[in-house]
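Worksheet: one structure, shown below.
Only one protein chain is missing; all other protein chains are in place.
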Amino acid sequence: MDQLLSFIIFSPMIGLLAIMFMPKGSKEAIRAIAAAATFVPFLLSTILWFQFDSSVPGMQFVERMPWIDALGVEYYLGIDGLSVPLVWLTGLLLFLGTFASFGIEKGVKGYMMLLLLLEVGINGVFCSLDLFLFYVFWEVMLLPMYFLIGVWGGPRREYAAIKFFLYTLAGSVLMLLGIVALYLAASGQGVATPFSIPVLSELVSSGQLTGNNLVDQGMLLGWPYLKWIFVVFFIGFAIKVPVVPFHTWLPDAHVEAPTPISVILAGILLKLGTYGILRINLGMFPQIASEPAIAYTGAILGLVAIVYGAFVAMAQTDFKRMVAYSSVSHMGYVLLGASAFTSAGLNGAAMQMFTHGTSSALLFLIVGVAYDRAHHREIEGFGGLASVAPTYTGITTIGMFAALGLPSMSGFISEALVIIGTWQVYPLLASIAVIGIVITAAFILWTMQRVFLGPLNEKYKDFKDVTPREIFTMAPLAFLCVLFGVLPMILLDKMELAIESLRQLLNA
Amino acid sequence: MMLFLQDAADAATEVAADTAVVSATAVDIANSTFAGNLYAYLIVSGALFLLGLAAILTRRNSLYVLMGVELILNSANLNFVAFARFGNYGLDGQVMALFVIVLAAAEAAIALAIVLRIFNDFGSIDITRTDSLRD
Partner (left out) sequence: MSETLASHLTALKPEIWLTGTILVMLVLDLLVGKRSARTVGVFGLIGIGGAMWALMNQSSVPVRAFGLISIDTYSIFFRALIISATGIVMLHGMVFRGIEDETRAEFGPMLVGAALGACLLVSTDNLIMLLVGMELLSLCSYVMAGWQKKERRSAEAGLKYLVYGAMASGLMLFGFSLLYGLSGSMWMPEIALAVSEAWSLGDAGQHMIVVIASTLVFVGFGFKISAFPFHFWAPDVYEGSPTPVTSMLAVASKTAGFGVLIRFVDTVYLDLTIAEDWLGRFGYVIAVLAAITMTYGNVTAVKQNNIKRLLAYSSIAHAGYLLMGVAVMTTATVDNRAAVGIGMESILFYLVSYYIATLGAFGCAMAFANRFGAETLEDYEGLGWSSPWIGACFIIFLTSLVGLPPAIGLIGKWLLFKATLSVGLDWLAVIAALNAAVALFYYFKIARALFLRGDTDYQEGLASKGVIPGLAHLSLIVLAIFTVYFGLMWDGIMEWVSEAVM
């Protein structure tokens, strides 16, 4: 299985082509093919998880061949401890998302095709080690997502879709700008593969690539050339995360998107932003990232996201919007932990990416269940559901507790690691971040109380408990929330070497 | 209406005939003992060019515009022939002039066919009044 990564990335394409030639009416068959087509990469990424040797540093499963000779672009894939959990999570969430999409009746064929195309893009980004390839996969996700929100979304879907599209596109244009700038500098020095991430990382961190050949002394408008590239990349990724000043697309997109798309958006797409920050901003420009001012700015941005996201989430009356803002808050931990450059902080950041992927996906599925039955999402409009839907309540409890970071839940481990890691460097910021945890706990418990406890809202005395299909989509995520809370080492072991080498780079 | 169309057709024939007359004259003069200097021809052709340009820019009747175009073509023809004669440039200039005459005739044929249709459709051949295509 030398080409395991290629198989993981492109296997959904086979399903896509098969669906393309299916008659429009045979919805059941299309759903079955889509489920099979997302199961294959899930299975392969599970194999990948077990085959990945966490005792070997560096990239594994590397595939490398020339692609476009004229520019030195390569088809260059590889994964390390940072990407393995994310690839696996992608496989899982897309598989579960396909099942969660079985309720969709409108344009099933187009929906499933776009979903499969989306999976190609996501896995491609996580596995690319060539910036050009990275960019192509990054953009492959854009159009499917636009249509998935814009066609299958809620009442204001058109607005949400175009907002998502423009924000994301602005981010990717900035990213392209950064890639071009790096390419010009590297190719000007005669580097044969001016897009290769490992090659560029090596050149940049050893100080051989400074942009001296393009601008005088490597300075552009008073800043080092590379620092501009760093900033451009950072903003591009920050839009995707989203970091607070760029976050306004997220609530709209989440509220309007159909449930499975929210699941994928929160569960994986947001991680692409933080993955990019870890892989490219920290991994390629360690000297710039570890400048005190830059690192501190990153930490502050993370902190603002945590506190602001939590406060705004508390103020929401719409269940889904609340979950969306809690995502903003949780993604803040990733940025905060990554800016501390301590082992605990980086581990916490990387783990938070995974745990938030499971817990937020679960929460969106939970919201979807309530919305399917009640056709509204007002938190105040429910009440006492625990008495009519006990299984549903049970699963929700796990999801919510994982999100608020209750000990023995996965969120606890990652958030605790982030706080500890930050404390070693910025005690003040860490103590403020704790406020975020308290607020999160407050609004989550409050929501639990309003929706599930108290007297039963008479309107919902016929509220059906979750169906087997819904249990099938939610139970694995709930299980993971508990599993990584109890045995975090399963995950941390996989990431250890990648995180350690990143830490050494940053503290060099 | 028929009368008008007849006029239009006549005008075009005249223009085509003009082309032939002008080039013939140019060659004649050049061969005669009175062949003046090149500038005389250039001045005439420049004047023709400007007249044609003026017709294009000021007239809104499409036939007048087309006649303006013919004037420009003829001014170019005059140039070609005059340059060929006075510069001893060989036959290229004259050949070009012949081609241009043929092209002008072809263009006039197509132009009249289209103008006829426009008149049937719009009741006018004013190019500013054909306004089914607008922003």
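Which chain is which? They are A and B, in the order written, and residues in each are numbered from 1.
Please note the rule applied: contacts are C-beta pairs under 8 Å (C-beta built on N, C-alpha and C of every residue); 3 or more make two chains touch, one makes a residue touch a chain.
Keep in mind the model is a prediction, meaning the values are calculated, not measured.
Here one chain is not drawn; of A:40, A:143 or A:435, the residue touching it is A:143. Within the complete assembly, B:95 is the residue of B:40, B:54 or B:95 that touches the hidden chain. Those residues of subunit B that touch the chain absent from the view are 45, 49, 52, 56, 62, 65-66, 68-69, 72-73, 75-77, 79-80, 83-84, 87-90, 92-93, 95-96, 99-100, 103, 106-107, 110-111, 114-115, 117-118, 121-122, 127, 130, 132-133, 135. For subunit A, the list of residues touching the undisplayed chain reads 24, 67-70, 106-107, 109-110, 135-136, 139-140, 142-143, 147, 150-151, 157-158, 161-162, 165, 169, 173, 180, 184.
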